[in-house]
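The complex is shown incomplete by one protein chain, all other protein chains being positioned as in the whole.
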Amino acid sequence: MEQELTKKTNILEGSSPVSLDQLPQQDYNILNLGPTHPATHGIFQNVLKMDGEKIIDAEPTIGYIHRAFEKIAENRPFYQVTTLTDRLNYCSSPINNMGWHMTVEKLLGVKTTKKVDYMRVIIMELARISDHLICNSVLGVDTGALTGFTYVFQLREKIYDIYEEVCGARLTTNIGRIGGMERDFTPKFWQKLKEFLDEFPKIFNEFDSLLTRNRIFFDRTKNVGGISAERALNYGFTGPNLRATGVDYDVRAMNPYSSYQDFEFEVPVGETGDCYDRFLVRNEEIRQSIKIIEQAMKNMPEGRHFVDVPEFYLPPKQDVYTKMEALIWHFKIVMGEVDVPVGEVYHSVEGGNGELGYYLVSDGGRQAYRLHFRRPCFIFYQAYPELIKGSMLSDAILTMSSLNVIAGELDA
Amino acid sequence: MLSTYFIVKIILVLVLFLVTLTMAAYSTYAERKVAAFLQDRLGPNRAGPFGLLQPVADGVKMFMKEEIIPNTSDKAIFILGPSIFMITALLTGVVIPWGPDINVNGTNYPLQIADINIGLLYLFGVVSLGVYGIMLGGWASNNKYSLLGSVRASSQMISYELAMGLSVIGILLYTGSLSIKDIVIQQQGMHWNVFYQPLGFIIFLVCAFAECNRAPFDLAECETELVGGFHTEYSSMKLGLFLFAEYIHMFISSAVIACVFFGGYDFPFIGKLGLSPNIFALVGVVVLFAKIIFFIFFFMWVRWTIPRFRYDQLMKLGWQILIPLGLFNIFVTGGWLTLKNYLNW
Amino acid sequence: MSNVKLVDTPNGHAGEGYFATSLDKVIGLARANSIWPLPFATSCCGIEFMATMASNYDLGRFGAERLSFSPRQADLLMVMGTIAKKMGPIVRQVYLQMAEPRWVIAVGACASSGGIFDTYSVLQGIDKVVPVDVYVPGCPPRPEQIIDGILKIQELVKNEPLRRRNSEEYKELMASYGIM
Partner (left out) sequence: MQNITNTLEINHSYILERIRERIGINLLEFDHPYDILTITINKECIIDLLLFLRDDEILKFDFLTDICGIHYPNNKHREIGVIYHLHSLINNIRLRIKTFASSEDPTFLTASLIYASANWMERETYDFYGAIFQGHKDLRRILNMDEMNYFPMRKEYPLQDGTRTDKEDKYFGR
């Protein structure tokens, strides 16, 4: 009976976990956007108060995929936290991995070699490209142009191929280790990377020309969901969304990590911080990333792909079977029986969405005492009601997708 | 004599009904294939050779799906919505001349069900009735997304119907007739209206997109905003009727564009081949369908290429650009005709 | 075209100009080749689902590229990604709103069993709230695996008797989930 009843109740009314009387009814219309609405991509809910199609107010609710990352991190040895960082911003998981490794290296006082740094830079910039590609193409999908999405997804598949060559995984890569990379780049990797760089401009320009100069797309995104630089800073915006407002804050340039100071690249900025600027900034960052990768390829130093931290860097498998020390270290690392120094570290990297920070408090034990992720999405998504107030329903959806809110990062 | 007349008409009606449904069904298939082609994909290819049985599979599945009528909806109107939409879509085909006359035993049978002397007006009238289907369906669902969709649909239809009407007035001034058959005959021999009325054609085309609720004007159902718009609450074949009727609309719109602007069954040099009347008629039908299929492809091409408008931009385009342009077109055409008359060209 | 495996004709009686088979089979075949999925994508697996829909893997080949975000119109609920306890009731709600016949596929370790997130806030598998037909392992599964899952669903759909949804067993199953 219940099934029949629920089936026959209205989709909208049925699925609204937030009671609508939390908002004053008056003459306004209450529209429940999410959590299963197609435009919310990840999962979050917005209860919109609307006057016709105009949005008067919005009340976001998040936490629909809260997975307790920080609690898990307190119960796992350090090397197992990498799998968690993968699932934070899953569009650009290698950046998260590397950020975490660098945090631990900072705590241990390990200085990585240029070779490791450059390898990391290549992987991180590939991740940035794939992150921005998905955001910009999904912005296209939300305006109704689905085709660009399928074009750039072919590029993403190429990036996945490259990842697979390095670590065997596509999306949640678990790439790299504390103290270096798991293995050196193979010749096939370089060949695939070259192919990718050769093919990239053609497909990407096609995508670019499909949207950037499209009049409808321009009209849809220009002056939509804009925010001033002051408000953006006050709201804690970072990354492309902040740069679209005109503030050139980029962690890579300001606090260079992983030898970013060796590379020449520009930090693109917008003016108005609207959806179109965000789109352009991301597109330009993709081009800059390509430039960085090319430089890293050209100047790749010789050397080992890891540094000497036997307490954390897993020894090569053949050594484990033949050498006693390697076996001991392997055992200790895998069982998580390595003590770390006491201290607290804050390290941040420029993630796909902005400053991705790791605040690690260690009490000298074998796990983190406290690990807090500064998740850029979580912080800037709270500006969403302010961004969409007074605009139309369609604008709200575009604003949401151009902010590139990733539910995994939002809810931790 | 009268009975033959009726029999011929009934046969024509049945044939048209079947052809329309088949076209609509295969438009869904074509849509998937065209989308796949434009997106570097393959598209359906498992059901039958090249996936040709895909529409059949969809149809059977939809018929066998559970019907849900929400408790909060207005049941009668909920059912009425898709019915109206489908019926009006099917009604539009009757005034279109599908080909030149066929000659059987010395009698001419026109390949048109009804040559009404106000054919174009009839067409506009019936098409604008269709919006009631969307409106009632969306409103009866008692869902806010549906309601928004139907409100968008109705205001869009009303504003674009105006511009659409204005855009053909130029042609009416030319032809002096509202009968589509007359318009087609007048264009024979490559005197296609599109050459004389390019502006009118563009306005008409844009409005046709809007009337069919196709991208970039698919605001009534746009998936990323309104989930499914007016048909969010519909399941089973009622949804099927909505989707189907939309493709029928597309088919008829293409037919009207072909007839009114592209000479209907006319084709260059077709008259010089010296074909016997019946063969000529057949070739004419094929030519018309080729034009229709081209326009259907064009509809899909546009849909899978460009983004959609926002509601207010759509209204602005309709009222501030298309209607003034339509008026301008009438003015110019009228002026030109007057001048021509005056100078006795 | 040569290496595309077309749908097999169901067993039946063929003769001069006709072919007879049972209605069950025809309908099963039609349903199997016209599965409209409702992507309930919450996290990482959703991105792999996008890859499945996109050019390289193209789910559209199996007649399943028409996504329907309205549960009324969907045949297959694809739950992809972690379902937190906060989300559980909503999954159930969406399932309830779907029209029969409906199928559920749990894509990824999280949807199947909670995955690596054995925590206080995560629902340990969506089969706690809705019956699941096919589980796809992986964290996240590769697109090939997702396609394999869909093919498994197609097998189920093809072979399902028309009366199954009215049977006692089915009612019992629903009752065990508190769905009457």
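We just call them A, B and C in the order they show up, numbering each chain from 1.
Following the convention adopted for this analysis, a residue touches a chain if its C-beta (ideal position, glycine included) is under 8 Å from a C-beta of that chain, and two chains touch if they have at least 3 such contacts.
All figures in this text were calculated on a predicted structure; none of them were measured in a lab.
In the full complex, the chain left out of view touches A, C.
The omitted chain makes contact with just one of the residues C:21, C:56, C:124 or C:145: C:124. In the complete assembly, the contact with the undisplayed chain comes from A:383, out of A:139, A:193 or A:383. Within the set A:68, A:244 or A:326, the residue that contacts the chain not displayed is A:68.
When the omitted chain is restored, the residue from A:355, A:395 or A:409 that touches it is A:355. Checked against the full complex, the candidates A:231, A:291 or A:305 give a single residue touching the omitted chain, namely A:231.
The chain not displayed touches chain C at residues 85-86, 118-122, 124.
Contact residues of chain A toward the unshown chain are 62-63, 66, 68, 70-72, 74-75, 106-107, 231, 233-236, 247, 249, 254-255, 343-346, 348, 355, 357, 359, 361, 370, 372, 374, 378-383, 411-412.
Here is the rule we use: only the chains that are shown with their structure count from here on.
Taken as a contact graph, the chains are fully connected, with every chain touching every other chain. Chain C has its Cα centroid 29 Å from the Cα centroid of chain A. Mean C-alpha positions place chain B and chain C at a centre distance of 35 Å. Contact with two or more other chains is made by residues 7, 11, 37-38, 150-151, 154 of chain A.
Counting only residues that touch two or more partner chains, chain B has 35, 39-41, 68, 223, 227, 232-233. Those residues of chain A whose C-beta lies close enough to touch chain B in the complex are 5, 7-13, 29-32, 37-39, 53, 140-147, 150-151, 154, 210-211, 214, 216-217, 219-220, 392-395, 397.
Across the complex, chain A is touched by residues 40-44, 46-48, 50-51, 54-56, 67, 69-72, 81-84, 86-87, 89-90, 93-94, 96-97, 99, 116-117, 119-122, 139-140, 142, 174, 178-180 of chain C. By the touch rule above, chain B contacts chain C in their complex via residues 32, 35-36, 39-51, 53-54, 56-61, 64-68, 223, 227-228, 231-236, 239.
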